[in-house]
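The complex is shown incomplete by one protein chain, all other protein chains being positioned as in the whole.
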């Protein structure tokens, strides 16, 4: 019994499409992931867990978490402010601002690292000044944070802005007529309306922050145990012919990414149902 | 317990990001720190050497010392030091990279004379790694340009090791009957047409050759070739020693400006001098570097077969000249490198 | 074309949307499918259009069975609930769509297509909008576009799915009359699906009332009012108030409620009466007769026609009554009154139906 015989495709077409989609998913998406885990466990659990328990790995994990812990809140605040300001206010240059916020997406990660070397490296604009004051930016935590900030810059704004625009301004205007201050309007009216999209943006931002390679590689200095993030550590292990170890650490990163995805999917399911309750079944 | 310690952050980093103060680690240890910025194939050597050095230093002075290392392509590492990576010592693949740092005033210009043997405590050379049984019959440089031979070597623009490969091939071609610059250029052009994968670093090339099964012969540091035999026990590859090769002298130097600034000069100098001491030389040999110590070298004759070795200074007029002529943008390499397809 | 539907059954999981629907439409007839939401009327329309399948039953159009005929081959014009206009096409392109997708042999050429589209836009009175996009015109205009688009394929049958739902009340009345006029000119067999009884009564020659997956009555509007076939129809049509009573010896009484007894030709037993607002008359009194007042006016409202009506609550049922002539001056909120009933539809427990009449001719009428 087909549900919509008027427009439904023949069963074999549907089966073919579903099969093709599953094949694409398998070959293009699942297989690379499977390789990571298969290679990680090729020499057994022992080798994999030993690679993870290595002090250098542990310090890389801590560094990566620290970088993400700084990056995400900064981009959260900035992204929210930008989205709010663009969606809820009129001012000349809104379009330009939107474009500028998206700019880092079209900049190569390598360039994202390069610009900070050009700025803060010893041969850069501020390098000599910084060294005279004994301040280290590139090849230290601040450089890693800056490069990661740049790369993950648009995530929050991008996920929240369209929703804010779609929701319009009437609720905020209503709040304003009721005497709410800017912060109160934002905190009590706008934020609750976008919180789920916001969380999803934060999760994406976090996933990218923990997984960034190109930009971070340029500014890291690759000092073992000090400025090696997890993705860089994967490269190091790989270059040391410790393939099982490299893939074990890679698998850990992949698991972090998968957990992020699971959280995001769960969130969407949750919000999907919420939205469904609101609109009811009109059909 | 290895997990109990946060990564020690440079104090200066914290100054630049006051917000991080909450996350800052307690500076429990008062250990002195030394940063050795090195290149890819020395990871194993310095892992051993650092441990021994720290122990010896503590025995001698009572100070705890922690040696940090950074590895990568030699050129990239030099660039990082130039850009402000706070290296106390550099142990790079070639003198040219140290010269580049010296040019920016971070190292004294006369660095190469400050330590024995051109400031190169160990040497190496370039050999061939081929598939087991040498199915393609590769014996010497001339065999590399035969049709159908896949040669794996990194990009001389990005890899110090690759430059040694290039110069060794060039030197061999010059020695052939009728060998002149034109013939050498022609020879190298043909050689690079046989290269299917041009990795950015020596380690990438080894992986491509051994792990990914690319090509028939890998041009490798002698120490890397031996290490590959050891690491990839089941990889079915063997070493072929060419008739002539180049004397590779990996250079070491104290980065004067950083050592002064960080107050680590004594430590840095001791660290490099230790490489010339018997323990250091033995470690070098253990990791397949040719030690400078003649007796030690003779004792490992099976590992380090005698062959004719030319030097960069002798055959190319020094690194500055070689770099300018061959590897600079628009240099000989750029001209001869024309991919086959 | 004639349309014959016999024994249609459609279930969605455990729910039955259509439970054996049968009816027939005559050539050129304008019929309406009327029912509350969930009564299955939209499903019926979708089955007619070929957008939905059925478990049992048959649809014949002009005598031909539609079994196995896909939607695109049925030549039925459909105006969808939200019009389903193609947003990326101009209004011209929307209307031309049905002509342009015809098989090559039957496809009119470019000039002919343009001519027919312009003709249709003239017909629906929006020729000036052809270059606009659907999002650039008003709701009423969109509805006309949807109609023109459906008419472009020269359908045998026109199906309208709640076509006025998106319009505001004023526009709705205009468009309704215009649509009926258009139908009278084109003579196209038309089926309108709606939950709005006024709309159905005003537009349709005959109205099919649907209740829980069945057509319970299919009659001209006047007959629905005069002789509702089931209590559901009686209650659904004409805003009638439903009151429970008891018939004894041909007389219906409403227990303790202050309503006069009625003559009803039904066997003894409980019965349900449906009182339409016009059929109840309230006579306001100066003072309550003998103690407690029998009924009190709760509030007074004025109809669109300017008539004053009294609203009362009896036994939990809200009742609307005309004011008796001469007592209007006394009518006020809280005033006591006496109720008279001109007539009512009564259904007995056994299923019998009777037209109830007052015992005596009402003095106030």
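Going in written order, the chains are labelled A, B and C, and every chain counts its residues from 1.
Basically, a contact is a pair of C-beta atoms (placed from the backbone, for glycine too) under 8 Å apart; a residue touches a chain by one contact, two chains touch by 3 or more.
Here is the rule we go by: contacts and distances are computed from a predicted model.
**Student:** Assuming one chain is omitted from the figure, identify its UniProt name from "Sulfate transport system permease protein CysT", "Oxaloacetate decarboxylase beta chain", "Arginine N-succinyltransferase" or "Dihydroorotate dehydrogenase, electron transfer subunit protein".
**Tutor:** "Sulfate transport system permease protein CysT"
**Student:** Name every shown chain in contact with the chain that has been left out of the document.
**Tutor:** The omitted chain makes contact with A, B, C across the full complex.
**Student:** Any idea which of C:9, C:84 or C:285 touches the chain not displayed?
**Tutor:** Reading the full complex, the residue touching the unseen chain is C:84.
**Student:** Going by the contact rule already stated, which one of A:139, A:153, A:196 or A:241 would touch the omitted chain in the full complex?
**Tutor:** Per the contact definition at the top, the residue touching the missing chain is A:153.
**Student:** What does the interface between subunit A and the hidden chain look like in terms of residue numbers?
**Tutor:** 4, 6-7, 9, 14-15, 17-18, 20-22, 24-25, 27-33, 35-36, 39, 74, 77-78, 81-82, 84-86, 88-92, 97, 100-101, 103-112, 114-119, 123-125, 146, 149-150, 153, 169, 172-173, 175-176, 180-183, 185-186, 204, 207-208, 210-214, 217-218, 230-232, 234-235, 238, 246-247, 250, 253-254, 257-258, 260-262, 264-265
**Student:** For subunit B, enumerate the residues touching the unshown chain of the complex.
**Tutor:** 73, 75-76, 78-79, 82, 100, 155, 157-158, 195-200, 208, 212-214, 328-330, 334, 337-339, 341
**Student:** Of the residues in subunit C, which ones touch the absent chain?
**Tutor:** Missing-chain contacts on subunit C: residues 49-51, 70-78, 80, 82, 84-90, 97-98, 100-102, 132-133, 135-136, 149-150, 152-153.
Assume only the chains that are shown with their structure count from here on.
**Student:** Please list the single chain whose C-alpha centre lies closest to the global protein C-alpha centre.
**Tutor:** If we average C-alpha coordinates per chain, A lands closest to the whole-structure average.
**Student:** Which chain is most remote from subunit C in terms of Cα centres?
**Tutor:** The most distant chain relative to subunit C turns out to be B.
**Student:** Where the centres are mean C-alpha positions, what is the separation of subunit A from subunit C, in Å?
**Tutor:** 55
**Student:** Roughly how far is subunit A from subunit B, going centre to centre by Cα mean, in whole Å?
**Tutor:** Their C-alpha centroids are separated by 36 Å.
**Student:** What's the distance between the Cα centroids of subunit B and subunit C, rounded to whole Å?
**Tutor:** 89
**Student:** What parts of subunit C, by residue number, touch at least two of the other chains?
**Tutor:** If we look for residues of subunit C contacting two or more partner chains, we find none.
**Student:** Which residues belonging to subunit A are in contact with no fewer than two other chains?
**Tutor:** Residues of subunit A touching two or more partner chains: there are none.
**Student:** Once bound in the complex, which stretches of subunit B touch subunit A?
**Tutor:** Residues of subunit B touching subunit A: 2-3, 5-10, 12-13, 15-17, 19-20, 23, 35, 40, 43-44, 68-72, 80, 82-86, 104, 201, 203-204, 206-207, 211, 228, 231-232, 261.
**Student:** Where on subunit A is subunit B touching in the complex?
**Tutor:** For subunit A paired with subunit B, touching residues are 53-55, 58-59, 62-63, 66, 69-70, 117, 120-124, 127, 130-131, 134-142, 145, 221-227, 236, 238-241, 243.
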